[in-house]
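All protein chains but one are shown at their positions in the complex.
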Amino acid sequence: MNRPSSAGDPAATRLASVSIALAGSGGAGVMTAGNMLLEAAAQAGYYALMTRSSGPQIRGGEAAAMVRIASCPIECMEDHFHILAAVDWENVYRFGSEIPLAAEGLIVGDPDAGEPHEIFTRSGAARASVPLKKLAKGIADGRPNMVLLGLVAGLIDLPEEAVTRAVEKTLGKRIAARAPSLAAVAAGRSAAASIERHYLLAPAARGGSERWLITGNEAAGYGAILGGVRFVAAYPITPATELLEWLAPSLAQVGGTLVQAEDELASINMTIGASYGGVPSLTATSGPGLALMVESLGLAVTSETPVVVVDVMRVGPSTGIPTKSEQADLNIALYGLHGDAPHLVLAPNSVADCLRTTQWAVNLAETLQSPAIVLSDQFLGQARAVIDRPEPGGMAPAGREVAAANATGYRRYAVTASGVSPMAIPGTAGVTYTADGLEHSERGTPSSQATDHAAQLEKRRRKLDSADYGGHWADVEGDGALAVVTFGSCTGPLREAVAAAAADGVPLRLISIRLLAPAQPQRLAAALSGVRKALVVEQNHTGQLHKYLHAECRFACEVSSLHKPGGAQFTPGELHRHLMDWSRA
Amino acid sequence: MRKAKTPRTVEEFMSFACAMEVEAAERYAELADQMSTHHNREVAELFARLSRIEGKHRDQVLARMGWASCPDTHAFAWESPEGPETTDYGDLHYLMTPFHALKLAEHNERRAAEFFARLAQARLPAKVRALALEMAEEELEHVQLIQEWLARVPLPEPGWNEDPDPPNVAD
Partner (left out) sequence: MNEASAVAAALAPAAFKSDIKPVWCPGCGDYGVVNALSKALAKLSLRPENVAIVSGIGCSSRIPAYTSCYGFHGVHGRALAAGTGLKIARPDLTVIVTGGDGDGYSIGGNHFLHACRRNVDMTYIVMDNRVYGMTKGQPSPTTEPDWDSKLSPEGTGLREFLPMVVALASGANFIARAFTGDPNGLAEVLVQAVRHPGFSFVEVLSPCITFRPEQLEWKKMVKPGALKPARDVARAARRMLRDDGFDLGVLYAGERAAYQPRGPRMAREAAELARGFAL
């Protein structure tokens, strides 16, 4: 990491990226301070990313806010934090593995609020003390977390006006809290001068596109609405709940409806029922909810009813770790439906991509009359990021093909060349039919004939296989005889690792797959043309993507697997080291 | 529950009579379908024939009154839930024989005759009573016809409803 500067050093190196962790417990307001720091960075024109960690308590538990601020777009956290600043140290050691420090780092604490645990100090990072509580007490209604905010802002040279705007915006209507908060921030900023080490941000690049402050969950929700979704039925589950909370009022604004269902079985069936009625529909859940839904997803396949399920993946199996990210629902997303039930599986690979991929998923589901599972994850879903405004869709909005009224000889499940047969929407005269989970003839009448089954299987398979997915199926970046293949939130750190490797003279191709099912063996083969060795990188214990690609694709090159379970994201440095070793092996 | 309605005029009476025949005819046609689906061809054909016969009775009423169609039966009240000539869905069996079907028809015609006979004795205008008597006699003739038909069909054998195969599972 870049060497820290000294306060007041005119030749100080400016950092393109700074990572800060704020920690504390028992209502210290660490999350609030973190959010304000993020907002201040946004106001100052920086890109930023914030994640959070907390103890199991509902309130008053230990908490940490991790904020990375940079002058270029970022999609992951760094290998080490420059600053760990704590209001107090109660149980903060539990975040030890999530807040790695290096000798170049700085640990700041309140001398009256305990000592940092050895898990942090053994890094060799510099130590500093600031009497946050005392300073806060010196201000009427002053709070230590605001002092902390000012302190950190000073350490990284975040412009004061940006911090002020952020505090005011976050406090909103609480006018009375403004003056004390800003005073506490100022006190903290002054205190920064007493600390030897600083981590001064390089100036933010001004101009360019509009910026957004958004989470992956919100982006997915917005993508759904842009794709045309106007009905959602859902059951709350961590870490998908915020997606639903954003959708509830937003759908109402555009004339849609969100219904809280009694369980996931109801959610998926309500969604399917609404879609049968002609309204693009979606639900969002996590692993345990998806497990409950798979029977009904099969119904959507056989009855050819469009539906989108966003799975914000968390650590599994079973209840797992609801607050941590993992990519271990790939198997159930691909294989969880009984019978031969081809369907769509997609995965966004960044916070911004959550918008585009969800929108695309809705579009594909509608056009191909199929369920689509969108594999987001806790990291993407709950990370708050400052991003460039995402470009609008850019996918061909074909939409649902509907049957015309009184069409003669209408057969709902007619075997067409494309496999897509027009759907009669209730209310349309002369083309009534019964949608069925039972296998059926072209007309839709239940059939136990092997020939009807074969024909319908073929039709349902063909409509997915022969669709044009364009260039969206994956992001294919860079060149070289070595390639890394991945999906989802591994993409962010992998992009930085690949850049670092290229700087070290080892160019790599990166393929981040967005359309996981139906598999795209030909496209993957083309993307890997000329590649001598490929490495599949994923965040699960059993190498699910690696196994899937081997099952579906023919590789001309040697393919290895790098996988680790969820609970800790891959970092760029970790991946860079691995890539370098692997490239030499 | 519907209040019992008694026809007070010739028009009303003939509406009843017409509706009875229509409901009976439609029911026999439906039962013919059921029997056909369950491969009981003999009884299917029998019910189809009974449907046609009831249809003719309906035509007779229509012709007599100069009407184009009959009113709905469910506008009327009967002692049984449906019209006196209408076969109860519950009285069917997929292995039933023509004898059983004709017994049902006999039962229907007899109930119709009794219905009209009651009306013939009721405190109603003379014209209506006369019509009721006429209809009662007609229905009795139908009963007779059915009985003659019955005499020509074999009695059901013991074990007529035995099926060595167990019921089938579909879903």
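Every chain is named by a letter (A and B) in the order it is written, and numbering of its residues begins at 1.
Basically, contacts are C-beta pairs under 8 Å (C-beta built on N, C-alpha and C of every residue); 3 or more make two chains touch, one makes a residue touch a chain.
Predicted model, so just to flag it, every value in this text is computed and none were measured.
S.K.: Per the definition of touch given earlier, which of B:L92, B:A112, B:A132 or B:I146 contacts the omitted chain?
M.R.: B:L92
S.K.: Out of A:G96, A:G437, A:G478 or A:P565, point to the residue that touches the absent chain in the complete complex.
M.R.: A:G437
S.K.: Considering the complete complex, identify which of A:F81, A:F95, A:Y199 or A:Y222 is in touch with the unshown chain.
M.R.: A:Y222
S.K.: With the missing chain put back, which residues of subunit A would touch it? List them for me.
M.R.: Contact residues on subunit A toward the absent chain are 42-43, 210-214, 218, 222, 225-226, 230-231, 233, 249-250, 252-255, 257, 259, 261-263, 265-279, 281, 295-296, 298-299, 303, 386, 389, 424, 426-438, 444-446.
S.K.: Spell out the interface residues on subunit B facing the chain that's missing from view.
M.R.: So the residues of subunit B touching the missing chain come out as 1-2, 30-31, 33-38, 72-74, 81-82, 88-94, 96, 166-167, 169-171.
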